[in-house]
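Provided herewith is a single structure, encoded as structure tokens, for subsequent inquiry.
The complex appears here minus one protein chain, its other protein chains still in place.
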Amino acid sequence: MTTAAATSYGDLFDRMRRTSPLVQCITNYVAMNFAANVLLAAGASPAMVHAPEEAGEFARLAGALTINIGTISPYWLTGMREAAKAANDSGKPWVLDPVAHFATAFRRKATEELLALHPTVIRGNASEIMALSGMANSGRGVDSGDTVDSAQASASMLAKQTRAVIAVTGAVDFVTNGQRAARIEGGSAWMPKITAMGCALTCLIGALTAAASKDPFVATVGALAGFAVAGTQAAQQATGPGSFAWRFIDALAALDGAMLQAQAKIAFV
Amino acid sequence: MTTAAATSYGDLFDRMRRTSPLVQCITNYVAMNFAANVLLAAGASPAMVHAPEEAGEFARLAGALTINIGTISPYWLTGMREAAKAANDSGKPWVLDPVAHFATAFRRKATEELLALHPTVIRGNASEIMALSGMANSGRGVDSGDTVDSAQASASMLAKQTRAVIAVTGAVDFVTNGQRAARIEGGSAWMPKITAMGCALTCLIGALTAAASKDPFVATVGALAGFAVAGTQAAQQATGPGSFAWRFIDALAALDGAMLQAQAKIAFV
Partner (left out) sequence: MTTAAATSYGDLFDRMRRTSPLVQCITNYVAMNFAANVLLAAGASPAMVHAPEEAGEFARLAGALTINIGTISPYWLTGMREAAKAANDSGKPWVLDPVAHFATAFRRKATEELLALHPTVIRGNASEIMALSGMANSGRGVDSGDTVDSAQASASMLAKQTRAVIAVTGAVDFVTNGQRAARIEGGSAWMPKITAMGCALTCLIGALTAAASKDPFVATVGALAGFAVAGTQAAQQATGPGSFAWRFIDALAALDGAMLQAQAKIAFV
């Protein structure tokens, strides 16, 4: 079972690269450029379209949608809602990244509204996932103050509540859909030192769910594994976060299914 | 004639670098940082000023204006209109980049309104230019599904309709003002793998039209040739899109008129 499932990540990654899914990313201003470059390097086709006047119409054209509240405002929230509804109506997967949702009342309320639109996948750091499940946490600003281990119970509970795949990312990642769960190792200590790494990962989850819309759990694990493998490779020659960032893009562009298959460290738990 | 015209690209590039024109770029959120760095590397002075409250006033100060609808919303469209009108009123060239204008009704209407304000130059990929001229095309999201060759007839027709210089960019670029036409070779296969390359090129066309406002055809060819030469150079040592991007900036910063003159592959057709 584990082996069979593991085999599929490489195939899925290759299929994503071959089909180059159109991914609508409604993400924050900080992340847009880096996230678009990550998707292009991985072989997907990113489109940053957020205005309520067109976000829903565009979501019907795209293979998947990702929503990140990092620099949210009411106007953008309206666009996010329109896009999420259209994704649901047209059977497209969508991924929610509730950045620092616990930090302000506005952000909490926006996240509640988006959760009510049934995201297919939710990705966050440990503090964000713990707070979503109602647990006390040590988050501060956009950074996690908690470990992924401490968020596993929250993630499992949240998966059952929301029927979404929950991805908690950090030094080791944890993914669950309430029935299956996996831990992904790899990456580099430079990754939290580069802004928008998590936001870009959310977009890559979107690309892989577009390529495997029937199995968002596998798609999410595949995206996290891709980031971990590319991150490990990039770290081998990086001399700081600046050189890590472009080496990471190069590593992601060179990644294929066979390499992902051979190098990913995924443990099903 | 060809030789004489070709000689002027190097001079024009040097003049642009020497005079460092102020270029107002109303571009998308994804492109802003990269486009500003491209203009600085090329020797121009970029200013991203979009608010309707000041966009028109600023356009009167600038040497040229560029408008890109990549992440458009109604508020930004108002600023674009104000700036384009002010550019027209004060005799400044302006460049339109109608990103994925065929994708949604909102985007189509915005593009119609901007076209009615008589851009000096229009730059797009093959699908965008074909769609502008009313032809069927294979565009999807922000990526072209058509070749530059297949868009040449559309470009010529559009040049006659709009009296604008039309630039179709891709593996080989095509530029025409309805009377003259040129094809520019060079660049690198990494270029479409880096987000905002086309958007940044639109801004560089703005910088060169500011330096040669009487001849936007020559200015456009010069900008495309500059990108092609810098792209060819950057590709020599790049190991992926991440390393290509910063090497491209370095190559553009090192480019001068003599190098452009010697290395550009321009064919007048």
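Order as written gives the chain letters A and B; numbering starts at 1 within each chain.
The rule is simple: contacts are C-beta pairs under 8 Å (C-beta built on N, C-alpha and C of every residue); 3 or more make two chains touch, one makes a residue touch a chain.
Keep in mind the model is a prediction, meaning the values are calculated, not measured.
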item: Touch criterion as defined above, residue of B:61, B:153, B:189 or B:267 at the omitted chain; value: B:61
item: Which of A:23, A:42 or A:72 contacts the chain that the document leaves out; value: A:72
item: Residues of subunit A (touch criterion as defined above) contacting the omitted chain; value: 28-31, 33-34, 70-74, 100, 103-107, 140-143, 192-196, 239-243, 245-246
item: Interface residues of subunit B (partner: the chain not displayed); value: 22, 29, 32-33, 36-37, 40-41, 45-51, 53-54, 57-58, 61-62, 75, 245-251, 253-254
